[in-house]
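Of the protein chains in this complex, one is absent; all others appear in place.
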Amino acid sequence: MFKLKKLIPYLMLIPALALMFFLMIYPIFWNVDLAIHDVEISTLNKVWDFIGFKNFIQIFKNERFLESLRVSLFFVLGCVTLQFVIGFAIARILVEKIIGTKIFRILFIFPWLLSATIVGYSWRWLYNDFSGLINLTLMGFNIEPVPWISSPNVALISLIIANVWFGTPFSILFQESALLTIDHQLYEAAHIDGASPFKCLTKITLPLLRPFIAINLILITMWTINIFDLQLIMTNGGPLNSTTTASLYMYKQAFEQGKMSLGATVGVILLAINLCISFVYLKLLRSERA
Amino acid sequence: MRKKKKVIRFVLFLILIVFTIYTLAPIVWVFSTSFKTKAEANRFPPTIIPEEPTMENYVFLMNNSQMVRSFFNSLIVVIPATILCVAVSALAAFAFSRYSFAGGKTLLVIIMGIFMIPITMNVIPLYLIFQRMGLLNTYTGVIIAYQVLVIPLNIFILKNHFDTIPKTLEEAAVLDGCSTFQRLTKIIMPLSWPGLAISAIFTFRFSWNEFVLPLLLISDPDKMVFQVAIYNFLGLYRIDWGHLSASIVFGMLPIVVIIVFFQKQLIQGIQKGSLKG
Partner (left out) sequence: MLRKSIVMLVICGLLLGTGVILAKDQVKLTATFAAPKDRWDMLMEVAEEIINERHPDMDIEISYEVLPYAQARSKLITMTAGETPRDLVSVDQIWLGEFAKAGYLKDITFEVAKWGRIDEFYPKNVEGCIYDGRFYGLWSWTDVRVLWYWKDLLNEAGVEPEDLTTWDGYIEAYEKLKPVTLSKGIQPIHLVGAGHSPDMWFPYLWMSGGDILELRKDQYGTEKYFPVFDSDAGVKALGFLQDQVGAGIKPQIDHYWGAEFADKKFAVMLEGSWLLGKFPDDFDFSKIGMVPLFPTPEEDMTSSTMMGGWILAVPSTSEHPELAWELLTILEDPDVLTPMLAEFGYLPTQKTIAEDPEYASVLEESIPFFSELTKALPIGHGRPNIPQYPTIAENIRMAIEEVYYGRKDPEAALEDAAEKSKSVLGW
């Protein structure tokens, strides 16, 4: 009887753990298996050729893969920084409760609730060279239209703008809820002591919010690294692969070129990168808590 | 001093307005175009408010049986997926919140770690596994696959909510002969309603919007979910800005419903610190 009681929490965890094992852990083994074989769409249902780590060696010699890593890095850095900074700033203003806070809050959440499909198509159209709202407006002011998504120099920035539009609301929500946990009296006390608003921010707000910030960053970093449907729809990775992030590269190798092993190899590398990043974040989170 | 404060508040307000324009302009543009005729949608310079408002784009959309059908297919998949996900996460969150057991902390970290695994990379093997298990092309398969999207986040949110409920309440209930399961369903769940609501909204949001999993896991046109249908539809008709925007507005519907009906829960859930670290 006593023993059974000890088992209760484990029993409760079984459904969640089973689902996650089945959907997340188990596929990783498959992925590794695919990555050490040479499998293309035409050999998928036949015997797989074992080739060891050849795929990994080759992929790191592959210019396009390396380029996709660079694109990913820029994309993730840009998106995460902007989403977080804007999100935090807007949240900070919202808690000031100027006027219409409730309405603003609802309006701001809106983009995040949409799907990447819808966001992708909407922005693709906004950016359209000859019938997008942005260029039509520019042409209305007699300004030369900007090749938002049709120039390799601009496309990635346009993509970041769209993804920031899409993702910032989450950071607003998250940071607002975090800011609300701070006792207002702390600020009043600091104010009486003559602390400047900037000092309040660096000495009170940010330290208190550290755990929130860490989790917020983890979540948006992961989402940004892994998103590829937005790029797929908005730019299809082009022009000149300038918006092909590593995640999109993986998808295209596997499901457009039919190179399953190559796709899986990129997948394994992405996983390693993800785990490294989350390890760093979690480490930070831990040390802050201590 | 007071005046300075007023100026600052005004500037802050301006920032909010600018951000509102950034947020809303795309949506307003899409909404307005969905009521334009083809000729007007192509007109240069463009009109902001439709001059001859028309419903023809929506009629066209409604006549596309695949779009309408996929809308309901999505509901068939997403509603059970949401219920299952919230139930499974609540159970796990309850265990983490109310029991201290060997390996508990490690498990929690592992679960959060699993959240770091990109679904993208699992797409290829998941496809092959589902194929071998006969789950391809079934609603069950998609419902199961959707679980992966938010379970860790939900466990996290719900655990925080459960933690805020004082244990003394349950202790009294246990003395009255309340079972473990009843503690969860009769005491904790009703008290953490905002937390449940927010995790349900999150689950709904992620499942309803998920595109890649159903794109690959379902290939029967009769079972296609909405995001995939809209993707195909827009791929076919995207030059037709009127059709495009009408379908985008249609796709926003469930989300607007959520905002309108659940905004209170959403805000409450957030303000109660569901996302605390």
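Annotations
Which chain is which? They are A and B, in the order written, and residues in each are numbered from 1.
The working rule: a contact is a pair of C-beta atoms (placed from the backbone, for glycine too) under 8 Å apart; a residue touches a chain by one contact, two chains touch by 3 or more.
The shown structure was predicted, so the numbers you read here are calculated from the model rather than taken from an experiment.
Set against the missing chain, the residues B:Gln131, B:Thr164 or B:Gln182 yield one that touches it, B:Gln131. The chain omitted from view is touched by exactly one of B:Glu52, B:Glu171 or B:Asp222, namely B:Asp222.
Looking at B:Asn42, B:Thr138 or B:Thr180, the residue that reaches the missing chain in the full complex is B:Asn42. Touch with the chain omitted from the figure is made, among A:Pro15, A:Pro152 or A:Pro211, by A:Pro152.
Touching residues on chain A toward the chain that is not drawn are 41-46, 124, 128-131, 139, 147, 149-152, 235-236, 238-241, 255-258, 260. Residue-level contact of chain B with the missing chain is found at 42, 44, 66, 127-128, 131, 136-137, 216, 219-222, 224, 231-232, 235-236, 238-240.
Convention: only the chains that are shown with their structure count from here on.
Spacing of chain A relative to chain B, judged by their CA centroids, is 16 angstrom. Across the complex, chain A meets chain B through its residues 6, 8-10, 12-13, 15-17, 19-20, 22-31, 34, 86, 89-90, 93-94, 96, 98-99, 102, 104-118, 121-123, 125-126, 131, 133, 136, 139-140, 165, 169, 173-174, 176-178, 180-181, 210-212, 214-215, 218-219, 222, 225-226, 228-229, 233, 247, 250-251, 254-255, 260, 263-264, 266-268, 270-271, 274-275, 277-278, 282, 285, 289. The part of chain B that touches chain A in the complex is made up of residues 9, 12-13, 15-16, 19-20, 22-27, 29-30, 42, 44-46, 88-89, 91-92, 94-96, 98-99, 101, 104, 107, 109, 111-126, 128-129, 144-145, 147-148, 151-153, 155, 180, 205, 208-212, 216, 227, 230-231, 234, 238, 241, 244, 248, 251-252, 255, 258-259, 263, 266-267, 270-271, 273-277.
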